[in-house]
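The other protein chains are all here in position, but one chain of the complex has been omitted.
Letters A, B and C name the chains as they come in the text, with residue numbers starting at 1 for each one.
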Amino acid sequence: MFKTPSIVFLMQCPDQKGLVAAVSGFFYKRGFNILRSQQYTDAARNIYYMRLELDLRHLAMPRLQLEEEFGALAKILNMKWTVDYSDLRPRAAILATKAPHCLYDLLLRRKEGELDCDIPLIVSNHAHLEEAANLFGVPFRCLPVGDDRDAQERRMLKLLKAHHIDLVILARYMQILSKRAIDAYPNRIINIHHAFLPAFQGAYPYRQAYERGVKMIGATAHYATEDLDQGPIIEQDAARVTHEQSPRDLEQIGRDIERVVLARAVKAHLERRVIVSENRVIVF
Amino acid sequence: MFKTPSIVFLMQCPDQKGLVAAVSGFFYKRGFNILRSQQYTDAARNIYYMRLELDLRHLAMPRLQLEEEFGALAKILNMKWTVDYSDLRPRAAILATKAPHCLYDLLLRRKEGELDCDIPLIVSNHAHLEEAANLFGVPFRCLPVGDDRDAQERRMLKLLKAHHIDLVILARYMQILSKRAIDAYPNRIINIHHAFLPAFQGAYPYRQAYERGVKMIGATAHYATEDLDQGPIIEQDAARVTHEQSPRDLEQIGRDIERVVLARAVKAHLERRVIVSENRVIVF
Amino acid sequence: MFKTPSIVFLMQCPDQKGLVAAVSGFFYKRGFNILRSQQYTDAARNIYYMRLELDLRHLAMPRLQLEEEFGALAKILNMKWTVDYSDLRPRAAILATKAPHCLYDLLLRRKEGELDCDIPLIVSNHAHLEEAANLFGVPFRCLPVGDDRDAQERRMLKLLKAHHIDLVILARYMQILSKRAIDAYPNRIINIHHAFLPAFQGAYPYRQAYERGVKMIGATAHYATEDLDQGPIIEQDAARVTHEQSPRDLEQIGRDIERVVLARAVKAHLERRVIVSENRVIVF
Partner (left out) sequence: MFKTPSIVFLMQCPDQKGLVAAVSGFFYKRGFNILRSQQYTDAARNIYYMRLELDLRHLAMPRLQLEEEFGALAKILNMKWTVDYSDLRPRAAILATKAPHCLYDLLLRRKEGELDCDIPLIVSNHAHLEEAANLFGVPFRCLPVGDDRDAQERRMLKLLKAHHIDLVILARYMQILSKRAIDAYPNRIINIHHAFLPAFQGAYPYRQAYERGVKMIGATAHYATEDLDQGPIIEQDAARVTHEQSPRDLEQIGRDIERVVLARAVKAHLERRVIVSENRVIVF
């Protein structure tokens, strides 16, 4: 999507007359061409959402000045907003444990240019996936959990900070993050849940699904929040299964869904197509 | 499926050597041609399931005798089994409330020959759908719930009995059935649940789904059991949705899934392709 | 979607700077609130598409004047556009032959309020579906084809004209329309094709699909053009099948897809969410 160098504004504010005119006028006066623009109004809550993609090559003033001037308009409109520039590539860290499927998938998509980000760091509590990291030339850090879970997390957060990480991807990372970690990366930690939420929670979801004889299994990618598995949902998908599939078969099918759902969520986030609004996610 | 007049045996028993040979030998000796045969072994629980469809025109003895002789074999194999003959059409009653989509759908499929059953009775606690019933020429009985819920159910069960009903279809019937009703039709009451189970339970599931920002909605058809919404699952399906869809949109999409899922479940049941085994359903 | 009375503008023009500002400014100055706005830029062809939904209750001038003033702006922008008002309900005619599934489906959705249109006329070349039309209280006209195919079509076009029809829905109407008919309703005749296009064309597609052993079957809704089955695609869907399904099974599954795909296409058209641009369809 960032083929043309671009600036992306994400906005949310109370719906009001003249909103589009005010915003589009603002950028027109400053010489911008709008590459893409998407809107949505949540009529029930009267909130207006907008994603605006501008041609970065038309920027004729310092970025800071643009942001200050837009900030002044936003204040009038009672608007929350963010801005991103495509020449500043996001830096993503992947946290994993032992399961390789999501990790490989992300690294391969990164390599093929599907995911527009740098991946300067993989962290795991096991050494298991080091080889995979090496294959793709990504630095791998093993931080075993051991007795002091808290100390391990602090070390990890320090690493993330040192690497200037913008996005944390939990690629089947089987550890619970503390409030401290969540707060350090608000709506910037993406988790893949190995089930269709709300659904079988707890251990062995595929065995539960088998025993309950379900006819579909799914996966959910969401931003991590303190209340595990209750975070804003970015993407979901599901596949049909039959009684013939064993729990192991379901797990394999589940893996295929998991990695696709996680990749789509990460892609949407990196392309700045995601606005979180309370517990709902707008994906443009 | 019952194009050729047929006999369908459904069997479940502990897996054991020589099972297929014993069963297929039994029917071969009695001159039968096997039209279809499907098996499944639940390796975890060591249970063997079989569906056998025979050509009815080869039946060269009284039905009772066939059943007695097969019963003797089944006893040796420690087998639970049922038999059905395609010339005895099942009689289904539809219970509805106000929502017409599932009712119309079933009646139309019946009319088009997709559902191989008689539908001699529609019962509702409202008069709302009488017109639809008339359109398709199916007797309609309105039994308002009023003060005495129990009396209404007793009247309904009497009606079902009087009409020799084999299968009860809850086509968005918004009343809870008592243990007595469930027990009267074990694994012969099919309910459509307006959500992907396990999922948003309780009232207004589509509003809940909207507020949670889910990306897929689904529906589940299952046999009714005392523990509401926990019965054996026959069929499920789901569809992708986006933030753009209002709760009302979700409801419309949900209706489309509901009626297809319910119809598929009813069809599978009528074609005797369903074996219930504890809380799992084998759908051949 | 037309809960709030609304005006919908559909626009397409060469992409150019200041477009959104010009259009949104135009409506802001005239006191309008934008209910919904959707844009898309076809970068390859440099065409900009926009759908704008305004609150009709803010209209403070005669409709003709609004259209003249907007026409003047459109001329400057080299824009093709249409406008519709939600208080002028579209009038749809359904053309059918013998297959009832799409007809019932449309009539039921109309009755349930899913399709926001009047349906003052059903035309068929057979008497077969008269009963269905009666059930829903829609006038039915039988125009047998007989020897003079041309005369029959002329009679039909006369009927459509007399009923001020805006949209013609071919609900499995097994007759080919002439250029004259197509030209009378450009991009206003929706056809459902009983296959996933491009795909098995010609007769007995489900038998062809069976013999080829395909694992998925689908359906396509498109605007009718002279070149049969090559018109702009509005909606498609598909379902998985296996070798077990007979041609008759495939047909039943196909019917379920056909009616849902046709209904979605009709709904999108009625809600003015469809822009045709050469042979591509933008569905907002």
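We take it that a residue touches a chain if its C-beta (ideal position, glycine included) is under 8 Å from a C-beta of that chain, and two chains touch if they have at least 3 such contacts.
This is a predicted model, so every value here is computed, not measured.
Student: Which of the chains on display does the removed chain touch in the whole complex?
Tutor: Computed over the complete complex, the missing chain touches A, B, C.
Student: Looking at B:Gly18, B:Pro62, B:Gly113 or B:Gly146, which residue reaches the missing chain?
Tutor: B:Gly18
Student: If I consider the whole complex, including the chain that's not displayed, which of C:Leu52, C:Leu108, C:Val260 or C:Ile282 touches that chain?
Tutor: Spelled out, the listed residue whose C-beta touches the missing chain is C:Ile282.
Student: In the full complex, which residues of chain A touch the absent chain?
Tutor: Residues 100-101, 104, 108, 111-112, 114, 135, 252, 256, 260 of chain A touch the chain absent from view.
Student: For review purposes, identify every residue of chain B that touches the missing chain, sorted by number.
Tutor: That gives, for chain B, the contact residues 17-21, 24-25, 27-28, 31-39, 41, 240.
Student: For review purposes, identify every residue of chain C that touches the missing chain, sorted by number.
Tutor: Missing-chain contacts on chain C: residues 40, 42-44, 196-200, 211-216, 218, 232-238, 240, 242-244, 246-247, 279-283.
Please note the rule applied: only the chains that are shown with their structure count from here on.
Student: Would you kindly tell me how far, in whole Å, the mean C-alpha position of chain B lies from that of chain A?
Tutor: A distance of 41 Å separates the two centres.
Student: Indicate the whole-number Å distance between the mean C-alpha point of chain A and the mean C-alpha point of chain C.
Tutor: Here the centre of chain C sits 37 Å away from the centre of chain A.
Student: Counting only residues that touch at least two other chains, what does the list for chain C look like?
Tutor: none
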